[in-house]
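Only one protein chain is missing; all other protein chains are in place.
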Amino acid sequence: MEFRIIKSPSAGTLDILKRRMGPGANTELTSVAAVGLVQGRMIEMICAADIAEKAVGVTVEDVRGSCPQNMILIAIFGDTASVEAAIQEIKHKLEEGNYLC
Amino acid sequence: MEFRIIKSPSAGTLDILKRRMGPGANTELTSVAAVGLVQGRMIEMICAADIAEKAVGVTVEDVRGSCPQNMILIAIFGDTASVEAAIQEIKHKLEEGNYLC
Amino acid sequence: MEFRIIKSPSAGTLDILKRRMGPGANTELTSVAAVGLVQGRMIEMICAADIAEKAVGVTVEDVRGSCPQNMILIAIFGDTASVEAAIQEIKHKLEEGNYLC
Amino acid sequence: MEFRIIKSPSAGTLDILKRRMGPGANTELTSVAAVGLVQGRMIEMICAADIAEKAVGVTVEDVRGSCPQNMILIAIFGDTASVEAAIQEIKHKLEEGNYLC
Amino acid sequence: MEFRIIKSPSAGTLDILKRRMGPGANTELTSVAAVGLVQGRMIEMICAADIAEKAVGVTVEDVRGSCPQNMILIAIFGDTASVEAAIQEIKHKLEEGNYLC
Partner (left out) sequence: MEFRIIKSPSAGTLDILKRRMGPGANTELTSVAAVGLVQGRMIEMICAADIAEKAVGVTVEDVRGSCPQNMILIAIFGDTASVEAAIQEIKHKLEEGNYLC
């Protein structure tokens, strides 16, 4: 799993993300303070999306369109502190073995 | 093969799954208690889907749309105990050599 | 090459196969007793399909739609004995060097 | 590069090939005596197609549709002797270093 | 990550890029002095796009359409000095650990 955070993303960056998110995305991207990016295998990323969704102050989108084999990318939108908190949650919960069976 | 389980999946997570399941999916996702995720090679996942289908209290969907080479992901919906039981079945039956010829 | 056999496939499993076989498929899947699955490289699978086609009591379909690189999956439908016989034929004929030039 | 030959291909096998050849294919497949299959990297296969095209008594088609990374498959149709001769030509000419620059 | 720069790109080269950029691209390519190309994993390339977007005198586009697994290519358009400066920025900021969390 790999993590990146973009603070004050430029309009062009949001545009690239928006074009890869498809018409089904719900997040309004115009006034976003930070974007967290998490890339990993599909099965992990669905769990990561769930963890982020349950965190406070962020929304999560599935960034597709680059034909990643079984790697997918999710984007987490919110203010910088919330995005960082959501990413910490993902790191902890997936490493601690929650979501295992 | 890899296994994950999401208890009380968030609406956004179900949304990501729903968008990747395509229009042919039959499962009603609004009141799902747990989701089991199983990722593996296509030939194994079709057997895994069959095992889960024959288990009690769960429905199975094929999660496509991420161009996994010959890895696919299936999602198993139901209450937590049923989803866990279905995943145990998959582990046992595929390891025991059922479905071999 | 990899081989699996599903006896009395569930309706949901046949559904997953049917959705991945595309509109061009000819097999009527409602009363199928067994499904043999064979996964391998494209060039081998076309030969395997030919061997199975020439066997008795089975029909063969090409399962696409998962973007396998140069791996494809074929499904062989029929009664259990016929499907097993067709898979034995594939194993023997491809190993014996028929279909080589 | 890999080579296979199917003598008296079954109708179902020709059907699988036809469905993967797309609407642009020119070969009439109903009365084909043999099919040669050649799988390799795209750049080689275009040269292989050229060699086979210049051989006598065969036609060549590009079998796509399985998302092979940079592997493609060509099918060579004709009577058995012509198909075998075309495949020998491909083996010799590509190994001898024709088509290099 | 890999970097290339094309000074005074030919019309045909801009054409190839334009066809791979899709209808959503905003850059006017007729009078471009230089093109910087950066290829890397998707998560890095979104950060690289953001860095270049915040640099002076360049525009950034996402070059898709070649089904790169989880590698994508971005193109940076502008005068030679600006494109080189943007690429230096990308090299420094991503190596320095900005954009990490």
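By letter and in written order, the chains are A, B, C, D and E; residue numbering begins at 1 in each of them.
As a convention for this text, contacts are C-beta pairs under 8 Å (C-beta built on N, C-alpha and C of every residue); 3 or more make two chains touch, one makes a residue touch a chain.
Just so you know, these numbers come straight off a predicted model, no measurement behind them.
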{"item": "Missing-partner contacts on chain E, residue numbers", "value": "2-6, 9-13, 15-17, 19-20, 36-37, 39, 63, 65-69, 71, 73, 83-84, 87"}
{"item": "Chain D residues that touch the omitted chain in the full complex", "value": "22, 24, 26, 41-44, 46-47, 49-50, 53-54, 59-60, 62, 64, 67-70, 72, 99-101"}
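The definition used in the following text is that only the chains that are shown with their structure count from here on.
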{"item": "Between chain D and chain A, distance of the C-alpha-averaged centres to the nearest whole Å", "value": "45"}
{"item": "Residues of chain C engaged with two or more neighbouring chains", "value": "67-69"}
